[in-house]
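What follows is a single structure, and I will ask about it in a moment.
Here the complex is missing a single protein chain, while all its other protein chains stay put.
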Amino acid sequence: MEYRLNVNEEIFSVEVENSGKHGFRARIRDQEYDAEYVHVDDHQIHLKVDGRRVNAYVCGQDDGKIISIRGRCWFVSDADLAGQKGTRKKGLGPGLQEVTPPMPAVVIAVAVREGDVVEKGQGVVVVSAMKMETTLFAPYDGLVKKVNVCEGDKVMPGDILVDIEKTGPDSEIEAE
Amino acid sequence: MEYRLNVNEEIFSVEVENSGKHGFRARIRDQEYDAEYVHVDDHQIHLKVDGRRVNAYVCGQDDGKIISIRGRCWFVSDADLAGQKGTRKKGLGPGLQEVTPPMPAVVIAVAVREGDVVEKGQGVVVVSAMKMETTLFAPYDGLVKKVNVCEGDKVMPGDILVDIEKTGPDSEIEAE
Amino acid sequence: MFKKILIANRGEIAVRVINTCREMGIQTVAVYSDADKTALHVLVADEAVCLGDAEPTQSYLNMEKIIAAAKETGAEAIHPGYGFLSENSRFVGKCDQAGVVFIGPPAQVIRDLGDKITARRIMADSGVPITPGLTSAEADAAVMRTEAEKIGYPVLIKATAGGGGKGIRIVHSSAEMADACASAAREAKSAFGNGDIYLEKFFTNARHIEFQVLADQFGNTVHLLERECSVQRRHQKIIEETPSPIMTPALREKMGRAAVTAARAAGYVNAGTVEFLVDENNNFYFLEVNTRLQVEHPVTEMITGIDLVRMQLEIACGNKLPVSQKDIFGRGHAIECRIYAEDPENGFVPSPGKIAYLKEPSGPGIRNDCGVYSGVDVPMAYDPILSKLIVHARTRDLAIAKMVAALQRYVVVGVKTPVAFLMDVLASDAFAGGNVFTNFIDTHFSSWHPETGDADLALLAFIADEMAASRKTGQKISGEDAILTPWQTLGAWRPGL
Partner (left out) sequence: MFKKILIANRGEIAVRVINTCREMGIQTVAVYSDADKTALHVLVADEAVCLGDAEPTQSYLNMEKIIAAAKETGAEAIHPGYGFLSENSRFVGKCDQAGVVFIGPPAQVIRDLGDKITARRIMADSGVPITPGLTSAEADAAVMRTEAEKIGYPVLIKATAGGGGKGIRIVHSSAEMADACASAAREAKSAFGNGDIYLEKFFTNARHIEFQVLADQFGNTVHLLERECSVQRRHQKIIEETPSPIMTPALREKMGRAAVTAARAAGYVNAGTVEFLVDENNNFYFLEVNTRLQVEHPVTEMITGIDLVRMQLEIACGNKLPVSQKDIFGRGHAIECRIYAEDPENGFVPSPGKIAYLKEPSGPGIRNDCGVYSGVDVPMAYDPILSKLIVHARTRDLAIAKMVAALQRYVVVGVKTPVAFLMDVLASDAFAGGNVFTNFIDTHFSSWHPETGDADLALLAFIADEMAASRKTGQKISGEDAILTPWQTLGAWRPGL
């Protein structure tokens, strides 16, 4: 059996072979693991890996599983399924090319109107969540085509708050 | 709607009327209650009864529910269903009329053999659980018809470890 | 003692206050907004009153509704927690008028000290050193610029009201002044309902050390030692400890005396905190008095063995302080880590959402003051604090080791938290050395990213979970067929109720 798994945006091929009722052997990169597990409850998997024991806490999500081990979390998903759902996570973070909030938030102030000319880095919208204000900046020089929100609106990451038509030269490809 | 509920061997009639989405009115004996609830998770019901809040922890069993409130537990079952399953709880406690252990246990010693004559109160079997030994006594004067267990056997409440045929006069009806 | 009190707050602090009330036999009334119908503080109270819309001004900041809830439920007193109305003298006045005891200082004291300008004047008059800066509120950025030139950049723009890191901006140059003032004022206005700001000197290498004080209505005023609160992000504390790594008996004596002097000068009653900046030469400057229970009060409780909420209640109902200065001494070392719903990889932006799964660490010397549970929603309308993890051990090194071990067992899934970040900070040489200034995070952890060492284990766990799911037929059994025989599962026999 082979899994192609995406862990925090990196794809791993894992060869897996069952061994015993609650055991399997796995090869990740050039590392071999001998694993057994106990399904303690819906959220806890007790693993024995090459004799060492560790508890993993697992939470299923729409598009993968969040796994917490020793205080650290990973998002693991099936790389072959990922594309189908059109999820677009990290990599190109939100807010880099678009005016979208980094967190669920409320719009506190809108500093531009349709037709305004904006410069890259100019503050266009201020949002607030959990009492922290965040200013969203224009990602490039441009012209405000449309303002999609008003003060008081609740917004989510991915929501485009202001459409800006690029007028500056390049910046299509930009380092993160 | 009317419930007939058995709480720790006492039967209560409860008249229930829905009120709102998560609310109901109930009459228990001559007491009226106005209740709302939140189903916090599979084991926790948060109750608001006449404005007072209390958390109840609920665990379904084959024949009813164990309910824990403020450190105390109740076994509540539907009285109309109880008979059908032939459950026989408390009331006539185990061990009063039969040689049966009060807890899951292991047989440590058998002090009688088939054909022995025993006196009421004579020790016939010793069982042990969690390192506590318990001696089971003959419930009446009688003749040992059959010994059903050997040393080392694992036994449960309800298992009759020794069959004793009554030879003494009465003791059929005996106060608990 | 009161028979029933209302807690005008939410989250971990409301739960913590209810805890002490339960032990004292005091009935509790929670209040909640529409966003908090199933919040933990509502589930653990004896009664609860809905205040309305999630928007704070409609609920937790709505004085009339809260006082009406107290009257309606027969609560004799109101505990304000921290934040919200805890330092609002108008609210105290309204409580007084309504005949409800406010568990905190008198209105006048809150008014004086809550206005940081007045506080600075009181302290200067009583001989407590204050930081250089303005002694009056200022709306004009130009005046701010002038003062900043005088005392030298960087300077701090600060709201005269409130606390908790809200309404604060560091300004490094004249160019930043106007935006910073506007933004700080707006944030202050939104958080405290008062947009006044002023300016003071910003110390780059400074420590934030505060003293807990308690004062009863009979003039007995004591301090309960210091707390070191220098580890901050976004000007808000995330790690606090006591004792301070730099504290000496002599300095403690001196600062403790200053704290008691400050409290007396202000006519202080109830629990409060006198905050100081301490520079690299151990000179200390009065910053402000927080006229409420502090978020980080548990570390003081751990080393002094004194329940501060109980003291607040005793004082508020007119009892004498049951402890005097000579009874108060610290034992061991305590550290608190704040577990916020936020993303330490991404500028600590808030991370509201549903807590899909929560597992709290426990064990000797570990305390977790928690306001959430598995399955609850963390609303975006309020402060992102989920819980506070506190440890207590014989020495600082042992406390650090205990905290790291506890954090490793803290499972929060569904919202982002700084658990892994805190593990790395606590385990760092920089923190171990105790050289902790308010710029500690920026200096040592500005570009923090989580270790990826255990990624292979995460992959294996994913696979095991997939296998377990595909094996699961019918209902879930703990450990599945790892359990040996029907005998051991005790079959249909109902073993206990």
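Per-chain residue numbering starts at 1, and chain names A, B and C are given in the order in which the chains are listed.
As a convention for this text, a contact is a pair of C-beta atoms (placed from the backbone, for glycine too) under 8 Å apart; a residue touches a chain by one contact, two chains touch by 3 or more.
As the structure is a computational prediction, the values presented were derived from the model and not from experiment.
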Exercise for the section: Could you tell me which shown chains are touched by the chain that is not displayed? Expected result: A, B, C
Exercise for the section: Among C:177, C:306 or C:339, choose the residue that contacts the chain missing from this document, as touch is defined above. Expected result: C:306
Exercise for the section: Pick out which of C:130, C:199, C:335 or C:376 touches the chain that's been left out of the picture. Expected result: C:376
Exercise for the section: Could you list which residues of chain A touch the chain missing from the display? Expected result: 38, 40-41, 46, 48, 51-53, 55, 61-63, 66, 73-75, 103-104, 154, 156-158
Problem - Those residues of chain C which, in the complete complex, touch the missing chain - result: 16, 19-20, 22-25, 34-35, 37-38, 298, 301, 305-307, 331-332, 341, 343, 351-354, 360, 362-365, 367-370, 374-377, 379, 392-394, 398, 401-402, 405, 408, 413-417, 477-479, 482-484, 488-490, 493, 495-497
Problem - Positions on chain B contacted by the hidden chain, ascending - result: 3, 5, 7-8, 10, 12, 14, 16, 18, 21-22, 24, 26, 28, 31, 33, 35, 37-43, 45, 47, 49, 54, 56-59, 61, 65-74, 76, 93, 102-106, 108-109, 128-135
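Keep in mind that, in the parts below, only the chains that are shown with their structure count from here on.
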Completion exercise
Cα centroid separation, chain A vs chain B, in Å, comes to 53
Problem - CA centroid of chain A to CA centroid of chain C, Å - result: 29
Problem - Centre-to-centre distance between chain C and chain B (centres being mean Cα positions), rounded to whole Å - result: 49
